[in-house]
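Just one protein chain is left out here, and the rest sit where they should.
So that you can tell them apart, the chains are marked A, B and C in the order they are listed, and the count of residues begins at 1 in each.
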Amino acid sequence: MGGDRSRIMQDSKQEALQRMKSIAGHVKGIERMLENDAYCIDVIKQVQAVEAALNKVNSLLLEGHLHTCVITAVRGEDVLERERVLGEIAGVFETSAKL
Amino acid sequence: MGGDRSRIMQDSKQEALQRMKSIAGHVKGIERMLENDAYCIDVIKQVQAVEAALNKVNSLLLEGHLHTCVITAVRGEDVLERERVLGEIAGVFETSAKL
Amino acid sequence: MGGDRSRIMQDSKQEALQRMKSIAGHVKGIERMLENDAYCIDVIKQVQAVEAALNKVNSLLLEGHLHTCVITAVRGEDVLERERVLGEIAGVFETSAKL
Partner (left out) sequence: MGGDRSRIMQDSKQEALQRMKSIAGHVKGIERMLENDAYCIDVIKQVQAVEAALNKVNSLLLEGHLHTCVITAVRGEDVLERERVLGEIAGVFETSAKL
């Protein structure tokens, strides 16, 4: 993989990591709400906010992946590897439609 | 709120809390995957698994809420409170459709 | 059901019907795009627009339902009917999380 592509991937993983750390804090906060018997609807809204944040992480990771591994695999000469990588994208999309 | 309704709510919050603790562990695992430069698609699939687990938490909490606070509010004589509680359910549904 | 509640329900079903007619036109338009070999991504975006419109229809119907049938059932004295109606709301929410 070229230096540029490798850097794109590192950047998107770094940003995803920062976001996951913030999400971990958010999850801890929801645990405390449940321990303190917070109002159900307030807890549900916080869980939905975490889900929106996780969607954003996946968008970031997918974008990094498309501009690195997918380009490398599709431009490579290994037809099976190309099919595998494109099949993964379709699979991720299908799962996302069920969430 | 009657003793039965109060217990239903406590049970659903207890189970939600157990699930959130397990989700917190799952989130930490995803941070480690990112730190260890795991394959993007594997990370994305784990994030989707956390989202499915959070959906389950919200289903649980909503079910508890419907069988407790919603019954109390709707059977009460305070019409504004009743509207408020039903409006919250509609709001949670609308947000969920956008996740 | 009181006259007010009955009118709320009629109104939400009328608006849902108007929206479904517009959605039917949108679906026909997508068929034509496919027949004319339109660019895939343009078709996908139109399908997503129809899905957003259907989400809106369901929000409308649920809101009408909460303010009519749910109030009637929960304020009634038939405990089984009350459970049935609240269980339906939980079921709709759970399915919506998987779409």
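The rule we apply is simple: contacts are C-beta pairs under 8 Å (C-beta built on N, C-alpha and C of every residue); 3 or more make two chains touch, one makes a residue touch a chain.
Keep in mind that this is a model prediction, so the values were computed, not measured.
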- Chains still shown that are in contact with the chain withheld from the display: A, B, C
- Please give every residue of chain C in contact with the chain that is not shown. 9, 13, 16-17, 20-21, 23-24, 27-28, 30-31, 34-35, 37, 39-41, 43-45, 47-48, 50-52, 54-55, 57-58, 61-62, 64-65, 69, 88, 92, 95-96, 99
- chain A, residues in touch with the chain not shown (by the definition above): 55, 58-59, 62-63, 66-67, 70-71, 74-75, 82-83, 86, 89-90, 92-94, 96-99
- Touching residues on chain B - with respect to the absent chain: 97-99
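In the analysis below, only the chains that are shown with their structure count from here on.
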- Message: Report the inter-centroid distance (CA atoms only) between chain A and chain B in whole Å.
- Response: 20
- So, what's the distance in Å between the C-alpha centres of chain C and chain B? 22
- Query: Which chain A residues sit where two or more other chains touch them?
  - Reply: 99
